[in-house]
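Have a look at the structure below before the remarks.
What you see is the complex with one protein chain gone and the rest in place.
Chains: A and B, in written order; residue numbering restarts at 1 for each.
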Amino acid sequence: MKRSNEPVFWALFGAGGMLSALTGVALVFVTGIGVPLALLLSPELMSYPNMLAFAQHWFGKLVIFSVIALFLWHATLRILLLLHDFGIRAGPASALIGNGLALLCTLAAAYLLLALGF
Amino acid sequence: MTDGHKIIEMEVLRYRPEQDQEPFYQSYEVPFLDDWSVLQGLQYIKDDLDSTLSFRWSCRMAICGSCGMMIDGVPSLGCRTFLRNYHPGKLRVAALEHFPIERDLVVVVDDFMNKLTQIKPYLIPKQVRRLDQGEYLQTPQQHEQYRQFSTCINCMLCYAACPQYGMNSDFTGPGILALMHRYNADSRDGGRAQRMELGHADEGVWGCTAVGYCSEVCPKDVDPAHAINQNKMGSAIDYFLRFVRPRGASK
Partner (left out) sequence: MSAQTDKRKPYLRPIRGWWKRDSYYIRYLAMEATSILIALYALILLFGLLRLGQGEAAFNGWLETLRSPLSVGLHSLLLLVFAYHSYSWFKVMPKTLPAIYWRGAKLPQPMITRIGVAAAVTINLLVIVVLAGMQS
């Protein structure tokens, strides 16, 4: 019987799920509420100079890339499953488009981070 | 007969292939005592009201797995579901979902039976012992690893619960994959590689999307969702390491 290739997507789904479960609330709070409203956090935290320095640092690159890419890959598998569960049978086409979009965004994130330099 | 009996209305899904184009509900007024199961209600219907009603049953004590059916839309054992819990009012009884209806509450179980043999549901000993070498020994802890999954009574409620099986019957399904795990997890067994040929496929563990309803409805607390999903990690590791692992080490 043909071996499934699902493990690739499942591993990404799992990593993204775990990362978002452990840090998602904090990240949303920081970027979406804390810093914009200066609630508990300094608005300067996400200033252009700060964020540029962070994104130029190898650790910052790792964090930003991991969050964006893994969150997206996690969501991709689940969204494709949702389509399947609702009976929207786009078959291999939907998997291609869904995973293709996730890959595109992953490459975009990598490119943008590298373009910022070190 | 009706002294001390309450009355409940049972709506049963009928289907006679020789005369019906599609299934329809038929109502019966069933007198019952407090300790009556749905199965007993059906038996009353067949004995006293309508002898044409067909349904499977045997032990009437939740061990044979014959009387699986949909009771008010929930996969249940007829012998372990009680009429008093639906009274006053009525309850709907239908054939087990996701299986073709043969007649009334009898479903076609060929798919399940065929799949049962596919996962090699028997011990393939790691080291075959001759008679004079004595029994295969196992500690209580080793037994605990698979005990839960060995209590399956093949009632197929989990198949009625599983939407993935409902949408695609190529999927091996919860009960049989749990049984596959039962043997893989048995310390005496050495047949994991053979079974995982199916396990590693989309029809195997990867067809499961962790809905988990199978474990909810299981009358024996087998927890097939747990049996299947704990194999995903191993299957994924095997997938990524298969080219660096020695031949035959597939887990």
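The working rule: contacts are C-beta pairs under 8 Å (C-beta built on N, C-alpha and C of every residue); 3 or more make two chains touch, one makes a residue touch a chain.
Note that this is a predicted model, so its numbers are computed, not measured.
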item	value
Absent chain, residues of chain B that touch it	15, 17-18, 22-23, 73-74, 97-98, 100-102, 108, 141, 144-145, 163, 166-167, 210-213, 215-216, 223, 225-226, 229-230, 232-233
Missing-chain contacts mapped onto chain A	16-18, 20-37, 40-42, 44-46, 48, 50-52, 55, 64, 67-68, 71-72, 74-76, 78-79, 81-82, 85-87, 105, 108-109, 112-113, 115-116
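Going forward, only the chains that are shown with their structure count from here on.
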item	value
Chain centre separation in whole Å, for chain B relative to chain A (CA means)	39
Interfacial residue positions of chain B with respect to chain A in the complex	163, 167, 197-198, 200-204, 206, 209, 232, 235-236, 239-240
Residue ranges of chain A touching chain B (in the complex, touch as defined)	1-8, 10-11, 81, 84-85, 87
